[in-house]
Every structure is written in C-alpha cells, then in structure tokens.
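Accompanying notes for the structure given below.
The complex appears here minus one protein chain, its other protein chains still in place.
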Amino acid sequence: MPAQDAAPTLPSLLLLLPFFTALTILLGHKLLKNVSVFLSVASATICFVISVLLLHSQDSNPVLLPFISVGNFKIAIDALIDQQSRGMMLIVTSIGLLVHVFSLGYMKEDAGKVRFFGALSLFMFSMTGIVLAGNLVMMFIFWELVGLSSYLLIGHWFEKASAAEASKKAFLTNRIGDFGFMIGILMLFAANHGNVDFAGADGLRESFASGTLHHLAASQPAFMIAAALCLFMGAVGKSAQVPLHVWLPDAMEGPTPVSALIHAATMVAAGVFMLVRCAFVIEASPDAAQVIAWIGGITALVAALMATQQNDIKRVLAYSTLSQLGYMVMAVGLLAMQVGGHHHEAGPGHPAMFHLYTHAFFKAMLFLGSGAIIYACHHEQDMWKMGGLRKHMPVTFVTFAIGTASLMGIPYITSGFWSKEAILGLAFEVKGGSPFFWIGVLTAMLTAFYMTRLFVVAFFGKPRTDSAHHAVEAPIIMVLPLIILALLTLGSVPLAGLFEAMKPTHAEDHPTVVIASIVALAIGLFGGLFLYKGKDKDPLNIKLFANKFYVDEVYAVIVKVFQDAVAWIVAGLERLIVDGIMARLPAYLAARVGSAARILQGGHLQGYTFLLGLGVLLVVYVVVFVLPSVGH
Amino acid sequence: MSVFSVEIFLVVFGLALLCLEALVPTLTRRTLAGISIGGVALALVLFLFASKSGADLPAFVQPYHQLDTLAVFYKGFALVITLLVLWLTVESSAYLTKFTPGGNFSELFSLPILVCVGMMWMASAKDLITVFVSLELVTVSFYVLVAFARKSNLALEAGVKYLILGALSTGVLVYGIAWVYGATGALSFDGIGAALALPETSRTAALLGAAFLLSGLGFKVAAAPFQMWVPDVYQGAPIPVTVFLSVGSKAAGFVVLTRTVESFMATGSVIAAEVQGLLIVGGALTILLGSLPAMFQTSIKRLLAYSSISHAGYLLLALGAGSARFDLSSGGVVAFYLATYLPMTVLSFLVLAILRANGGGEDIQDFRGLARRSPVLALAMTLSLASLAGLPLTAGFMGKLFVFFGLVDQAAWGALTCAVIGAAVGFYYYFRAILVMYATDAQTAEPLKVATGTKAGAIVLAVVIVVIGVYPKPLQQLLAPVPVTVVAH
Amino acid sequence: MPSIFFYLFSAMTLGFGLLVVTARNPVTSALSLAASFVGLAALFLGLDAYFIGTIQILVYAGAVMVLFLFIIMLLDIKAEEGKKPNLPAVIGGITLAVILALQITTVCSSFNNGAVKIKDAPLALQQAGEAAKLPTIANDLKAGVLPDTKLMGLTLFQKYGFHLQVVGLLLLVGTVGVVVLSKREKGVKDA
Amino acid sequence: MSVLEIVILLPIVAALAIWLGAPARATSVGSAILNLLIVLGLLFQFKSASAGGAGMAFESARVVLDNPAISFGVGADGVSLILALLTVLVTFAAVWQIASDKPAIYHIASLLIAGGGLGAFLSTDVFFIYAFHELALIPTFLMIGLYGHGEDSHRKAVAWKTTIYLGAGSLVLLAGLAWLVLEYSGGQKLTFDLNALRAQAASTPLPVEKQGLIFFVLLLGFGTLVSLFPLHSWAAPAYATAPTPVAMLHAGVLKKFGLYGLIRIALPLLPQGAQVEWVQQALLFMLLGNILVIGFVTIAQRSLDQVLGNSSVMHMGYIFLGIAAGTEIALQGAVLLMFAHGISIALLFALAGRMRNQLGTLELSKLGGLASHAPVFTLLFAFGAFASLGLPGLANFAGEVMVFLGAFGSNGGHALGPMQWTVILALWGVVMSAVYMLRAFRDIFQGSANAGLFMNDPAFSQRIPLILLAAALLIVGCCPWLLLDLLKSLSAAKVAVM
C-alpha cells in the first residue's frame, strides 16, 4: 500500500534528523558556533512539519533500522504510527519548536549555548524515539536516552554544585525506576516467548487480547500483577510519582525552557504515555490498576499540598506538574479498573492522554512565562521578591493569566477544565472510585489555591525589590511562543477536533462532577485571594508542606547509609575475608612452611646424617609397613 | 663402529689427557681446554654416527649393557653435558684460578671425561653390578671434583659433606642391592623383574631391598627426604661442577632409577603398587621441600639448587605416574624432562659464571640491572628462568605438561595439588631474579664484557629452550619407544 | 662351622663395632674396627667365602686400617676428652639404630627363606657342572674341597672382566684425586 | 604462512625487534596499525570465508607433536575475530598513547601482551590457546613491579599478588584442560585440536556429572583469570597500579581470555556441564558476588583508579551471567559485552592515566570542575563512563540487555527460578554502577574547579586513538548487529536452550 511505502521515510526522518543534528553539534561545536544553534532550531521546525504531515497518514508499523536479531529473536528500531503516537508527536514537536525559539532569546548570552542546543536536539531525538517505539526494548532504549538528555540539561550549569547534584539525582532516581521497568520488560519477554512488540500477530497486544498472555493472566494473576507493577515502576520514575518524585523539583536547577519542555510538557509525561501504550497489561490485572490509581491520587494530593508553601516560582509550577501527573496516572489506573480485566481497544480519547495534551500546552506556557519573568527580574526566582509585574510585562501577564486559569480549570472556556472533568467523571463512574473522586476534587481546590497565590503575589501589589521594579517585557522572540501557546491553550479543545486521540471520551458530564469541581475552584480561588491579596510575606507557614513532608531528608539518610556505611562495611569485609582467605592466608602458610623447611638445612653434618638415616627409616617404614596394608 | 668403541675412545682420551698434562708442564691451559673440548666434541660426532649406524655392542659387554632408546639418549646426554661443563670450566677459569692451589686445575679437563664414560655405562647397564661399578666411578670422581677448588672453604666444606653423605648413601645402596638380591636371587634387571612376578618371592624382603635401593638412588637424584645435601654442595662447589652434578649426575641417577623402577614395576610384580606409591609420595614431598624454602634464598646458586630439588620432584612424579596414553613411557617422560632441564640449567649457570667473571658475586642482587648491562644475556636468562618456572612456549612447560597428564590420568589428586603449589611458588622465586635483572636502579650500568663465542653459546641455548617449547616433536620422537637400533643385522 | 663359633665371631664383630662407635680415642676406634673386621672375616669363612674373608682381612683390616691409623697419627688427632659428646646426635643415632635394627629383624622374622638352616643348603660339590671346566677345579671338586678362590677368580675374569677394568679405572681416578687434593701449593708452605 | 599467523606473530616480532634496538615508538605503532588494518580486512572477508559466518575461517595448522597431538593451528570464528578486533584496537590505542619519554619496555610489554591475546584468541589448538595467554605473564609482572604507580614496596606487592594469583589460576586451568583432553581422547591418542575434541564431544559425550566436575575445574581456572568472585582480589589493585598501557591491555583485552576460554572450550565440549544444577548455582552465586559485593566495594572507593579497577571486576559478572544462562541470545550478548567492556575500560584507563600524569592524583575528593578546562577530555570520559553504566546507544547496553533477556528467558515461560532471580539482582547492579560512575563523573568534572588543578585537552594527535575507541563504542552501540552477524558460529555451537 502506498501508505506503507510512504511511512518509513517520514518517521525515519523524524527520528534521525535530530540525532544527526545532535551528533553534528557534538562533534563540530568548536567549528560551527551559532550555526549549530540554527541547525537545531531548523531540525525542530522540520520535525514539527513532519508530525503535522503524519497526522493524516494511516496506522502503520514500519521497521526503520535493524538493532538486534538472534535466531528467531528480533528487536528493531521501528515506528508504531497510530492515533496515540500521532497526537503525542504533535505535542512534542510543537512545544519543542516553541521552546527552541524561546531559548534563542533566553539563552542568548549563555556561554554553553551551543552545548544547550545540542542537548535539546538529543532530547528531541530521544523523545521521538519513545513516542514512535513499536516494542518495549526500543522504548526502554529511548527511555534511558531522554534520561541522559535531561541529565545533561539539568546539569547545564555544571559549575553550580546544586545543578550538578540535581542532575545526578534525576538520573539515579530514574535508574531506580528503570530497574523495575526492565524487570517488567523481561517478564513480558519471557512470558510472550521472546516477542516484545506492541503490534503484530504475536505481539503483546494480541497476545493479551486472546493469546498466551491472555490465558496466563487468568492462570497466573500474581505474575501479571508483578509485571504490571514493574512496568509501572518505570513510569513512577519518569513521571515522578510518589515515592520517586524527589528529583523533579530539583530538576528546576536547569534552564527554564528545559523545565518547560522536558520537566513539564513532554518527558515527564512519557511515563503516562508508556502506561497508556501498555494499558492492556494493567487492564489485565485489576489489583495492579488499583495500586496505580492510588499512587497517582496520593501524588496528586501530596504534591498539591507541597505546592501551597513553595516560594520559588518555578518550584510551585514543578509541584503542580507533579500533582497534574498524579491526575493522569490516577486516570490510567481508574480506566483500567473500569475495564476490569476485560480487554478493550486502548488509545483514542484516553482521559489520561487528554489531560496530558492540555496540560502540556498550558504548563509549558506557564513555565515559559515564569522564564520570561525570571529573565526580566535578572534570574530572581523567589516570588516574594517580585510583585506588580502586571504593569511592567503586560503580555506575559495576560498569557500567564490564561495559563493559570486553564490549570485551575475555569469552567467551559479553558482546556484544563475539560480534561480535568474527564478524569473526575471517570473517577465518579468507576465502581469503588469515589475516594479517587474526592481526592481529585480536593486537589483541584488546592490547585486553584496555590495558583491564585502565585499569581497574586507575583503580578499584583507593589514591586518588592528593585529588580522587580525595573523588570521590562521580554523580547519578542520570547513573547511570541507565549502568545502561540496561550492560543493553543484556549483552543486546544477545538483543536482536539483535529484528530480523535484528543477528543474527550464520555460526552455528557454528571452535574455532581461539575458542581463539585466548580465549588472546589471557587473555594480555592477566593481562599487564595483572601489570604494573599496585598501581602508582603506569607501569612501561613506550614513547615511540613514547606519542607515537602521531609521526604528528601529521609532519602538523604537512606542514601548516606547505603552509599557510605554499607558500602564501607562490605568493602572492609571483602578485603578481610575474601582477600584474606584467597590470597593472604595461603601466602602466609607457604612462607611459614618454607622457613620451617629451611631449619632442616641447618648446615650441621650430623644433622644431615641424622636426617638421611631418618629418611631411610621412613622410606622403609612406608614401603614395608604402610603401603602394603594400604594396597592401591 | 659401535657406541662402545666411542666409550673406549673416551677412556683412552681421558687417560691420555691426564698423562699429557702431567708430562708436558709447558702445556697452556687454553690448549688443554681446546684439546679436551675438541676430543669430546669428536666423541659426540662419532657417537651420533655410531648410534645411527645401529651397530650392536661387542659380544663381551652384551650381557651387561643394552642399547635401547633410553641408553642411546642418555649416552648422548652425558656427552652433551660434559661438553658444556668443559665449556663452563673455561668460562669460570677466573674463579678456579683463584681457588685452586697454584691456580692449576688442568685435571678439570680430564676427570669430567672419565665421569662422562661412567655415566654412559650407567645409561646402558643391564645389571646391578655394572650399575654399581660405573656409579661409583662417577661418585668417586665427584668427590674429587666437588672439593676441587679446595682453597675456598665453601668448596672444601661442600666436598666433605658430599663425601660423607655420598658414602652413607652408597652403603644404603649396597645394602639395598644385597636385599633385592636376597629376595629375588637375581642381580640383572630382567632377572629381578621376572623373579618379582613369581608368587614364591618373599614380598617383605623384596620391599625392604627396594626401600634401601630406592633410598640410595634417591640420594643421587636429590629426592626428598635425601635432598638435604643438595643446597650446600651446589652452593659450595665450583659452577661447572655444580652444573655437572645438577644435570649430569642427576640424569645418570635417573636412568638407573628408571631401569630399577621398570624392573620393580614389571608386569605382575608383587611390589609394583608400593613402589609407585613411594615414588608419588616422595615426588610430592620433594617438590614441596624444594620449592618452599627456595623462596627465602638470596644466593642464585642456592636458589637453583633448591629449584633442581623441586624439578627432581616432578621427575619422580613423572616416573611414578606415567600415563600409557601418549607415545612416551614414564621413563621416556623423565628423559624428555631432563632434556628440557639441561639447556635451562646450563644457561642460567652460564650467565652466573659470566657475571662472576665480570667481578660479580653469586647473590641475586648481582643480577641487578643486567638488562641494561647486556640485553641479550638478560633476555636469555629471562627465558631460562621462565622455562625453569614452566611457562608455556618454553621447554620447561612441555615436561610439566606430561607430568600433569600422568597425574591426572592416575587420579593422583594430592600429588597434583603439590605440583600446582610448587609451580605457583616457583613463579615467586624465579621471577624475583627476573625482577632484579630489569630493575632500573642499578649501581653499575657499564656493559658486561662478554666474549662473542660465549654470547653465541648463550643465544643457542636460549633458542633451544624456545624451540623445544614450541616444537617438541623431534625430541619426543627421539624418545619414542621404538628402539633406535633397528635391523642392521 | 659350629654355631658356637658363629656366636663368638658375631659377638666379636658387633662388640668391637660398638667400641668403634663409643671409643673416645680415635686410635682405639681404628684398632677395634680392625678387630671387628677380623671377626667379620671369620663369619665370611663360616659362609665358605674363603676368598672374600681373606680379602676382608688383607684389604680392610690391613691396608685400610693402616691408612686410617696413619692419617690419625699424621694429623695427630687428640681424643675427645675435653668435649662432651653432642647429646642430641647421640640420642638420635641410638634411636635410629634401634629402630632400624628392629625393622630389619621384623622383616627377617617374616622372611620365610630366612629360616633355612645352613646344613639345608649343602654344597653338592659333585654335581657342580658348568663351573667345573678347568681341570684343577674339577680335581678339587672331586676331592670334595671347595676351590673357592679358583671359582672366584674364574667368575671375576670370565664374567666380570669388564667390571674389573672399570674398577681399575676407578682406582686410577681415586689416585689422581688423592694427588690433586693433597698436593701442596708450590712455594707456599701451609701448616 | 597464513595471514592469522602473521597477525599473531607481528607484535611479538616487533617486540623482539625493539628489544634488540629498533626504534621503539615507530616500530610498535607501525605494527599496531598494520595489525589493525589486517584484522579489519579479515572482518570484511569473514562472511565469505566462513560459510556465511557459521564455520571457521582462515584456518591453517602446523603439527608440533604427534601424540598428544598438538599443532599450531590458527583459525577464526566470529567470537575470536571480534576479540581479535578488540585486541588490535586497544593495542593501537595503548601503544599510541605511550609518552615518548617512557622507556622502550613499555612498548615491548604492550606488544607482548597484545601478541599473547591475539595468539590465544586466534589459535584453534587448546595447547596454544593456553600457551599464548601465559606470554603476557612476565611483561605484566615486570611492568607492574617496575613501573607501577605508588611507592616501591606497594607496587612490588601488587606485582607478586597478580602474578602468583594468575599463575596459580592458570595451573589449575592446565590441570582441568589435561583432564578434559584425557577424558575426550576416547581410548586412542590424545589430541589438543579443538575441532577433533568437538567431534569427540559430539560423538561420545561424557556423563553429565563428570562434565559438571570438569567444567567446575575449568571455571575455577578461567575464573581466576577473569577475576570471578571470590578469586578476584588480584584484579582491582593490579589495574589501579599498572602503568596505563598495561592496565588498558590487561583489563581490556587479556582479561577476556578466561571468558573466551569458557565460551570456546568449556561450553562446546561440556554442553551440559554448565547446566548441572550445583555447578550452575555455584556460578550464579559467584557472579552475584561479582555484581553485588564488588558493586558495593566499588561504591566505597574514593579514588578513580580504584573505582575503575573494581568496576571492571564487577562487570565480569554480567558476562558470566550470559555464560551461565548458555542461551544463544545470552551468549552472543556476552560476547558483545566482552568487546564493549574491553573498549570502554581501555578508554577509561587511558583517560585516567592522562589525568594522573597531568594532575598527579586521582583522589576524587581532590578533583573537580575539569569540564570547564577540558571539554573534549570530558566528552571522551563521558563516553567511557556512560558506556560502562550501560547507557543505550553505547556498546555495553546492547550486550547487557541481550544477556538479561537471554538469561531471564533461559527456561522459557513465566517461572521465576534461581536464574530469573539472579537476573533481577544483577539488574540492581546496573543501578549501582550508575551510582559510582556518576559520582566519579560529578566529582571530577562538575562542580567548581579546585585551585591548582589545571589540565588541558589532549592535543589532536593524542586524541586519535581515544576518539577511535569512543567511535567504536558508539557504532557498536547503535548497530550491534554489525558484530552479531559474525556470531552465527555460536548458534551453531548448539548451546542454545531456548
């Protein structure tokens, strides 16, 4: 079919263009200084165009490159083009492009600009890989690669100790998640007789629908739960769910555009994306789904609580990201619970994906907005040192307002509202979903509250520092992406019409849900206004939230214990026992015996004659009296 | 022309040499050395022809001598080592001049020839009387040779120790012969073997005789627990004599031991199992007693003495745990091992002699910086030490390989363990010398004065070591059980 | 010979042997060694080995002992009065000797041929076939006397002529050795 | 004279020439480059020369002994060719980066080690496979003992430990091989020829229990050479102390000999040996020791050379895992991993050596912020470090993932046996290596530069070998099939279980 023929070229271009861009920049960054910047932006643009073109291609699963093939076992770099990947691709490339553009301004004076853009391209490559991945191993490969690019970008200002530590923390935390992810892959690999493709006749999806795994799920529920949770562990790491959420706030050490692209819109969403890709696994084991939903819910709530007490503007956004991701994960779990073991066609209009899309746009915009603010305030990030910015930077003000509204979910006009409704509605419908429903509502209220707080404190009142006083509107190159994103935010529901994947699933929404969320919104909004209107310092001061439930501290202790104490003890024991028994003891014995044997060579003739005689006696004794009785 | 006539030629030549140096005092040492080396070389050539010609021994010695593969091999071996010893004597003339009265050691060019004859006769002896007389010819000459440099107290002490202990071992040997004779009524190896297969032969008496006999021979080949004389004597004796002892005398001892053991372990022998057990136990013990104390030695000569003990251990194991699985009888393996042992020992002693000639001592530290002073010699010495340690691609490894095969085939795990331990320890004490040679902090770095001929000789020996190590086929064929004296009549 | 003589001479051999080992004065040792060898020679005779017995007396009790005595005198070695014997060596020597003797005795006791009485192994001189070629030997045999020396000579020169030569060579080497080892450095006088 | 013989003898001859006075650097680098080219050429011919990569190629043999039949036989299947490639690559890098002020013995030792490695990998006769490996013993010993780092007593001690440990190990190995040859001689004459032995093993296999015993002995012997836990305590100090080229060659190339031996000799000749329950469980236990225990030990290290030394011990565990699993996927993964680990560790040691020369220390606490001085150096190091922590796109990942997949699926289906649990624990090791590698990277390159510590990027000429290694990592990492295509012989070796 023509579609099949057409397919490989576009996806492979989509995948490889950023790769070669990154490689070129990596190798030749000495030679082509700013050229490389434009290379990177250009490739981002092209990718965007391609993904738009792909929107109307048919589903296909072309193989792009060979990777491993042993006997009947094959793993290839392929592209699984379907609604889900098409939609995700569009998000990634569009926001990616905008962030590239924004960075042109934001990183203008930065010494490591070239390196920055190189890493951005690398990220685009890796993210594309995840989205297109047609099998679990390939997904894992790019899964780790986005980890790398995020590591590089968080540690962009590596001279700063905090940045260095943050990047390390991010990578390691993700590694722990990937540990589980890999186990999950291995389990499915073994159970499905070496096939880890999603599509295909004996691919996972089919196998779960009717094949081996279908029966296995029935016969061995425990195995399936384990597999599902292991896969989920990967998502927990990547999407920063409790208990592996600690890296995301620290990741804000990176340049703000990075936070917007990677740590708000796309990479962190990869976890959710993967869960939806593997929905069939979760759906095969309701108990796992339960767990997942709980984790999501807890994350949503806890993160929101933490957000209420942060003063760093970017951190507030980071925690809100956490909590929104919690929403999505919860949605995945809920939907699986609803399906309840019965298989169903995943993909179009998954509420989690829907929220992912909308959230991507407005959260990216919020971050870029905060970036603009920080840029204007000479890299001041504490919101209490800002204020009254609405006069100085009107455009940013407006766009930021739109973003905030969408995040709060102002009914009917903002995209955020719709996607949140979808999730709450799902929670409402699902049997045993009521706790999640109330968690959702509570989180919505908190969201409204802390966003109001942020908005009020940053934009209203008087400038609290002169850096805020002298703030001026960011240059056009940075403002433009804001405007576009704002439009998309408002328009992202109508835009959803463009392709099914974004259309909310359930048409009518229950009045209870709507009322509940509106009430929650109102409480949060007015509570925020009431508390923070015209304040110069935070009226309430909840240590527990401000210190993020002391999770980091606890982890710090654990890490210290393992990295230093345990490692030190093990090393000591290894040296003492293993080296002692295998190396030093034999050496010692040999030396002892040797020097003992030297005593025989005392040099005294009489001693020698005695020994010789003794020797004869021994030989006689052995030969005549011992050996015959021993026999052979 | 038969091999026997070569031996007669050697006897005459030796005696002539004695008279010559006694009657013609004007004869310089160089010419004397030249003559004797030339004579032995000639004898070697003649011997090669004779052994190829396949002419049999004259009738009147046939009752006492045989000319099988081993005999031919060991006779040739004796000639070669004698030749090398004479060469070494020349190399270490400085030392000898210093420690012999009047600096006169011309007998050192004639006595070894008579010793050589004795060894050759031992190699082909068919009965214990022949063995005894030729063995004593060798031993008595060695009493003289060891104590030869008697102005050196060490040499003299070595002489005394060797004399007393040697005489003691002779006594044990004779007593053993007596009992073996008493038990079997035979003095020829064939007769003993045959008698041992008979049921009425008294087992205990035979065992007692075997025990004493093997003890006496064990002394000659430096087997534990009769090894205690070796370090002292090797260290005290002049270098050429030490080499002669550690290669020649040991080889001669082993050929007799081989014959004896073969007769004791002849098919159906009532004492085969005990003898084999004794050999394996003794071999293992020898390896340990040889290698473990060697770790502490500071004198290269003493070190090599201990190493020769541990090699004797491997030889005993080869003798005791032969494997019928490859083309070498256990005696053949022993011969093979000795053939590999010859070049490496001679080479290392040669380098030592050269160092002494250049004012060095016998301490390991005197090798310091040899790599700078003479790269070629250092490389040669490295090769010979590696070979002594039994590294692959050198001659020393092949011997060890056969021994390992035998042990595994006999499932003698204990002995195998000892062999492994010995070899592992060997890495330590051989490599110590290597490390010193290449050390960069040498006090003296001025190049060694080495005669081209000497250097060439060293290189040849080194090459031999490597060649046997990578291409053992010719040597092995030399020892293949098919007798060399085929047809011809 | 009657067993009484056997016991007598063995006692003599062993007794003087003991004296050799124990005597403080080397001269005593040497002389008692000679005596012990005489006893030994007698035992040889008792075993009808007349030639060996004679040789034993001539060579050992004669020449060798003289040699020993000569050296002792030459170096004029004092008796070990002052020094007390090296005790551990003595103890070691005695223990080893005892054990060795025990071992040999045990073996002998289990050695079945060992029980043969000397009269059970008679010399049947008449039926001496092969050896009796030489007329003189034949006559002696008819006369019923054992021509030990003749037979010995016959064996030595017929069967072991070669070995005789080797031993001769050995003696020559010995002589050379003695010369080499004891010749004095020219000019230098050493005490 | 066959081409493989040339490949093997070239370094040895070159070493001899240098010892006898040939210009050191020119000779060694020249021979290394020549060898590199030859082997690359062979790689391209291999497919056609070896019946589509299934059989042996470039075979030739010279009889050295009749019985036991020993012949200097050379020949290459995919495994040996890949390892030969590894050897020549690392050799090239190693001799190239030897500073010009170093004595000639640096070149000689490197070449001898290389020659030993090539000989071991390209011989088809067990005797020479064993013999060539030993060729490296003395050079390694001398280089560590004479030119190693640290004060005299320390390096001597390390040299002794290494030598005697390796020596004893190879003696045990020799006993095992002797046993093997004897058992397979099947009554008639003994032979060391690998093909003949394989034929024997195919026609008259040994009883399984005996196979297990012999395999275990071989495992101990080979294992010592590969620093299999608990026989590893020589490795880390040796690599930390050895001069850079020796560390590169020994850790990168020579160490692979033991694994090669297991894959090439033990597994084909004792097919059930590794699967005997007690043997396999012992092996699993030991390799977990490598991964987990040594993982912790590595984390505890505070100086780069120690980290690298221990990490190279730790990573052996994964390769052993592949061998223990014995499935086709796992084995090919193991071979891939051998190559990858060789390249990455060599690269890291080369860089560490350069750091030691320029900064005089490798104490992590003393270092910092080098990235700002030496970006290229940092980049190269990152390649090595991330490769060794198993980042996809670099060679090690492909190998590791194949080992994991192959091992986990070794008994098929969904049962979680000891093998599966081992894999899961081993996976945790991947996290551990991320911990120590990233910490090292952060301490050395990130953060603020310590006062007085300045180092610049290597000059372009010095970059060449390093870039070559890094490129190898990247290429193989992106296209592992390039090498896997050569490994058909493994699947032909009938060791696959799945």
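Letters A, B, C and D mark the chains in the order given here, with residues in each chain numbered from 1 onward.
Here is the rule we go by: a contact is a pair of C-beta atoms (placed from the backbone, for glycine too) under 8 Å apart; a residue touches a chain by one contact, two chains touch by 3 or more.
Here is the rule we use: contacts and distances are computed from a predicted model.
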(request) Consult the UniProt record of the chain that does not appear here and report its protein name from "NADH-quinone oxidoreductase subunit K", "Acyl-CoA dehydrogenase family protein", "Tryptophan synthase alpha chain" or "Segregation and condensation protein A". (result) "NADH-quinone oxidoreductase subunit K"
(request) Give the labels of the shown chains that the missing chain contacts, considering the complete complex. (result) A, B, C
(request) Using the touch definition up top, pick the residue from A:215, A:533, A:560 or A:604 that touches the left-out chain. (result) A:604
(request) Name every residue on chain A in touch with the hidden partner chain. (result) 598, 601-606, 609-610, 613
(message) Tell me which stretches of chain C touch the chain missing from the display.
(response) 3, 6, 10, 13-14, 17-18, 20-21, 26, 29-30, 33, 36-37, 40, 43-44, 46-49, 51-52, 55-56, 59-60, 63-64, 67-68, 71-72, 74-75, 77, 80, 83, 85-86, 89-90, 92-94, 96-98, 100-101, 104-105, 108-109, 111, 113-119, 121-131, 146, 151-152, 154-156, 159-160, 163, 167, 170-171, 173-175, 177-178, 181-182, 190-191
(message) Even though one chain is hidden, which residues of chain B still touch it in the full complex?
(response) 128-129, 132-133, 136, 140, 143-144, 147, 150, 153-154, 156-161, 163-164, 167-168, 170-172, 174-175, 177-179, 181-182, 185, 187, 231-233, 235-236, 293, 296-297, 302
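Note that in this section only the chains that are shown with their structure count from here on.
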(request) Using the touch rule from the top, work out which pair, A-D or A-C, shares more C-beta pairs. (result) A-D
(request) Averaging only over C-alpha atoms, locate the centres of chain C and chain D and give their separation in whole Å. (result) 71
(request) Please report how many Å separate the Cα centroid of chain A from that of chain C, as a whole number. (result) 102
(message) Please output the residue numbers of chain B that touch at least 2 other chains, ranges allowed.
(response) 204, 208
(message) Using the touch definition from the top, which residues of chain A touch two or more other chains?
(response) 607, 613-614, 616, 620, 624
(request) Could you pull out which chain A residues touch chain B in their complex? (result) 590-591, 593-595, 597-598, 600-601, 603, 605, 607-609, 611-616, 618-620, 622-624, 627-628, 630-632
(request) Quick one: which bits of chain B touch chain A in the complex? Just the residue numbers, please. (result) 160-161, 164-165, 168-169, 172, 203-204, 207-208, 210-212, 214-215, 218-219, 224-226, 228-229, 231-232, 273-275, 277-278, 281-282, 288-289, 292-296, 421, 425
(message) Residue numbers of chain D touching chain B in their complex, please.
(response) 19-20, 63-68, 70, 72, 103, 105, 127, 130-132, 134-135, 137-138, 141-142, 145-146, 156, 159-160, 163-164, 167-168, 171-172, 174-175, 178-179, 181-182, 185, 189-190
